[in-house]
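The other protein chains are all here in position, but one chain of the complex has been omitted.
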Amino acid sequence: MKPLRILVFAIVSLLAIVFVFPLYVAVLMAFKSAKMTFDSFYALPTKLDFANFVHAWETSEYPKAIMNSLLVTILSVALIVIASALAGYAIARRNKPFYNFVFLLFLSGMMVPFQVTMLPLYKLGKSLHLVNSHWGIALIYGGFGVQMGVLFFSGFVRGISREIEEAARIDGCSTPGIFFRIVLPLLKPVTATVLVLNVLYIWNDFLLPLLYLQDKQFRTIPLQQYFFFGQYSSDLNLAFAYAVMGMVPIVAFFLFMQRFIIKGIAAGAIKG
Amino acid sequence: MNSLRRSLRGESWYLLFLLPGLCLFLLAVVIPLAMGLRYSFSNWDGVSPKIHYVGWDNYVKAFRDSDLWRALWNTFKYALIVTLLVNVLSMALALLLDGYLKFKNVFRTIFFLPSVISIVLSGFIWGYNYSQGFPQLFSRFGIDMTSPLGNPDYAMLGLIIVALWQGVGSPMIIYIAGLQSIPGELVESAKIDGAGTWMAFRHITFPLLAPAVTINLLLVLTGALKVFDLVYVTTKGGPAFATDVMSTYIYRTSFDNFKAGYGMTLSVIFFLVLVAVTVVQVGIFRRREVDMG
Partner (left out) sequence: MKKTVSLGVSAALMTLILAACGGGNNDSQSSPGAGGGDSASASPTASADDGKPVTISFMHFKSDFTDGVAKIVEQFESENPNIKVDVQPVKYDDYYTLLKTKLAGGDVVDVFTLNAGAQTKLFSDGGYLEDLTGKPFLADFDESVLKSQSTDGKNYIMPVNANPIAVFYNKKIFGDLGIEIPRTYDAMIAAAKKIKEAGKTPFALGWKDPWTLSMWLTRDMPSNSALVYNQPDFFEKLETGAVKFADNPATKVMLEHAQQLFDLGNKDQLGVDYNGAVDLFAKGDVGMMYMGTWPLADIQKKNPELYDNMGYFPYPFSNDESLNKLEFNPDASLAISSKSPHKDAAEKFLAFLASKEGGDLVVKNINTLSYVKGTDTNIAPAVNDLKPYFDKGELYDSQLYLAKTTIDWGTPFTQAMQKMFFKKSTIDQAIQEMDAWVAKNHN
């Protein structure tokens, strides 16, 4: 048993190195100048040089982009969690054709290619004043995310025993009362799942902000990154410095949430 | 009478619960889709304010469009391989990192890290590594390597590797969570009863993991069928159209070829294909749940 364990450990470690390598190159690039990379690709920088980071920080309005990303992500995720928890609960508890139909509607919505709705979404956004607004883009993300959210929440609720709810109903509790007082607290684990998946998607999304948040003051990290890449396409080192800077908040978020996420998801398990 | 009213009131609460989600869905998906559907019957160039409707012409044309079939074939090839590999690898990692190995938290973090960064960025990093980083690394060992993305025979493989690298994290977490909800005694007692590791996995762990498998298959497949960013930033569908998937074909038709109307037609067809896939998939899962139940 022991040698097998060591072998497996070695294989997984090797795989881990393969996984880290591309990121290592990115970080390496960020710390070197164009000349240094040009002279020797893999050589470590001779000294820890933050020049690229300083330059990137100064020219890119990084703090503003972080604030925009945070605001958009938080608003959108909040909308998604609320709307899909409510709808998922209703669908799971009313096992009737209409609700099943709505469920399938959400599910097929996940299949709509973005290209088909891209132009209309922009037109619609313009006429409803949703463009260049944090709320506007959050509403659209809400609509995108609610489809997957409903899938998760309804699956999870189906796995919860109805007994407590029935008892509460006999005690005279109304449907919203039951939902907010009894069901909602039980939904924490699945909420964690939905939260993580959507935070990752929204934080990194590029196309929708490109359409909806073109104004400089609203740009999110990926968008700002994109414009920055365009400006310094010949200076990859600077671009990589910015890329590393853009990764820091989301990696920190994950490291901070990691334990909570796995525990949270595991606490109730996933019920498809 | 009283009970009828109560049940009606109960029902209206549930309908009210659906409302916020439905409204968001309507705004972001249904209305734009309906607008797009309208354009699909036109020969709109994507710019002109005037739109000329051409009936079913675009749809008739689409069925004779060999590029469409090639793009569909590429899309499904990519999506099926990615779905399979991502799920196998992430489940294997989950099994190992659920407790078998030391430093499991370090490993989990490492394997999750790539899914944290944007696809645009990973496409950029990998494109650079494929053409510069790896060849320079391998040349030290005397191996001559060229970028797979530059060769029609290997470009798809090159993309799948990036997708795998980026896509393993989230399913792995979901599998780990699924594993942790399986009571340890169940597996232990099976082993005491003389079942080998494989038998215990096959008959106890795997069936209990089924819900996680369902979710992961659905999520990965949906994402892979709709892949756009990754292809767009790395190969733009080339070389020799070897990686031209539906979304890049639609994009090219709509924006580079000034055929937004036809692009919408292609999107609508693609949408219908995807819905069919979902229906089949949900059907399979439903039946399996019945079998299990």
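Should a chain be cited, it is by its letter among A and B, assigned in written order, with residues numbered from 1 in that chain.
One rule holds for everything that comes next: contacts are C-beta pairs under 8 Å (C-beta built on N, C-alpha and C of every residue); 3 or more make two chains touch, one makes a residue touch a chain.
Since the structure is predicted, the reported quantities are computational estimates derived from the model, not experimental observations.
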Residue in contact with the excluded chain [from A:Val12, A:Ala26, A:Ala65 or A:Met118]: A:Met118
Task: For the chain that's not shown, point to the residue among B:Thr109, B:Asn151 or B:Gln281 touching it.
output: B:Asn151
- request: Write the list of chain A residues that the hidden chain touches.
  value: 34-35, 38, 78-79, 81-83, 118-119, 122-123, 125-136, 139, 142, 180, 184-185, 188, 191, 210-211, 214-215, 226-227, 229-234, 236, 260
Query: Where does chain B touch the missing chain, residue by residue?
result: 19-21, 23-24, 26-27, 45-49, 65, 67, 127, 130-132, 135, 144, 146-153, 236-241, 244, 251-252, 255-259
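Please note the rule applied: only the chains that are shown with their structure count from here on.
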Statement: In the complex, the residues of chain B that touch chain A are 10-11, 13-15, 17-18, 20-22, 24-33, 35-36, 39, 46, 93, 96-97, 100-102, 105, 107-122, 124-126, 128-129, 132-133, 136-137, 165, 170, 173-174, 176-178, 180-181, 210-215, 218-219, 222, 225-226, 228-229, 246-247, 250-251, 254, 260, 263-264, 267-268, 270-271, 274-275, 277-279, 282, 285, 289
- prompt: For chain A, which residues count as touching chain B in their complex?
  reply: 5, 8-9, 12, 15-16, 19-23, 25-26, 41-42, 79, 82-84, 86-87, 89-91, 93-94, 99, 102, 104-117, 119-121, 123-124, 139-144, 146-152, 155, 174-176, 179, 193, 196-197, 200, 203-207, 222, 225-226, 229, 236, 243, 246-247, 250-251, 254-255, 258, 261-262, 265-272
